[in-house]
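Before I ask anything, let me first share the structure, which is written out below as structure tokens.
A single protein chain has been omitted; all remaining protein chains appear in their positions.
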Amino acid sequence: MAEEEKKKLAMIVFSGDMDKLFAAFAVATGAAASGMEVTMFFTFWGLRALKKKAVTGRGLLGRLLGLMFRGGIEKASPSKLSFGGLGRWMFKKMMRAKRVPSLAELRQTAIDLGVKLVGCQMSMEVMEIRREEMIDEVEACVGVAYFIEQAQQSDITLFI
Amino acid sequence: MAEEEKKKLAMIVFSGDMDKLFAAFAVATGAAASGMEVTMFFTFWGLRALKKKAVTGRGLLGRLLGLMFRGGIEKASPSKLSFGGLGRWMFKKMMRAKRVPSLAELRQTAIDLGVKLVGCQMSMEVMEIRREEMIDEVEACVGVAYFIEQAQQSDITLFI
Partner (left out) sequence: MAEEEKKKLAMIVFSGDMDKLFAAFAVATGAAASGMEVTMFFTFWGLRALKKKAVTGRGLLGRLLGLMFRGGIEKASPSKLSFGGLGRWMFKKMMRAKRVPSLAELRQTAIDLGVKLVGCQMSMEVMEIRREEMIDEVEACVGVAYFIEQAQQSDITLFI
């Protein structure tokens, strides 16, 4: 199938909660596996899914956000049932028992399937996250206009 | 109008919060009433909207989720203002006063209008929810590929 005929999916990943990130990557990899061209635009809390390791900004909020986000994608907690980390631990345990991939594995699958990962430039500035703190596979740090352009041509658009 | 010409809506229902479930069913029934073909794909916390009664898994998280979800759709709390159940009680009271349908009534209307309700197989496994614990009207328990296929052909796609 020619590039221009491919069906497209564009999603905004706003949430940094483990369960929502899981849903985002499950939809993205599912779509890519079925031959779609997929763009994930990470903004606000979603940016943690692109971090290499601890993000530490210079200002007070930057440092606070760094603390909250330390450890990157594997430390994300579910939006419910967090219980100071207990929810995350149990979820991971159950997911392993059911042979469900981890967030980091799902993200790698997305990368392997050619899902385009882009970061929101403005959120990165406000939250004091630098390009070098993000995984190398991030394709670009762009403005909202980039998402709009991709989404206009897409068959599926989602805000997660 | 021929089946293949119908406009379509496909939504992922991820949230189990009363207010978001209400929004999901209000959009779904509104769309179906206007002649659209509607598919609701329930995943994670959203699965509670399909439960018959208390869901109890075998493992620790399964039992805990069963406790959180006991009572099914009518026991869902709003995402804000929950106050240990008080928010739900007040919301219901006000909604009744304004003659707004309850969640269970809205769900029944959706079923009557032919809205297709499907459950996410993987979430059901992780959360230890069995098919027989869900209402009979659930059409199928499927993978994310099913949602992708429906959404590709849809005019409206939403993640709630």
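So that you can tell them apart, the chains are marked A and B in the order they are listed, and the count of residues begins at 1 in each.
Everything below uses one rule, namely that a contact is a pair of C-beta atoms (placed from the backbone, for glycine too) under 8 Å apart; a residue touches a chain by one contact, two chains touch by 3 or more.
Since the structure is predicted, the reported quantities are computational estimates derived from the model, not experimental observations.
Visitor: Of B:Met95, B:Ile111 or B:Ile135, which residue touches the hidden chain?
Guide: Answering carefully, the residue with contact to the hidden chain is B:Met95.
Visitor: Take the complete complex as the reference. Which residues in chain B touch the chain that isn't displayed?
Guide: 7, 9, 11, 19-20, 23, 26-27, 30-31, 33-34, 36, 80-81, 90-91, 93-95, 97-98, 100, 155-160
Visitor: Take the complete complex as the reference. Which residues in chain A touch the chain that isn't displayed?
Guide: Answer for chain A: residues 12, 14, 16, 43-45, 59-62, 64-65, 68, 122, 125-126, 128, 143-145, 147-149, 151-152, 154, 157-159 touch the chain left out.
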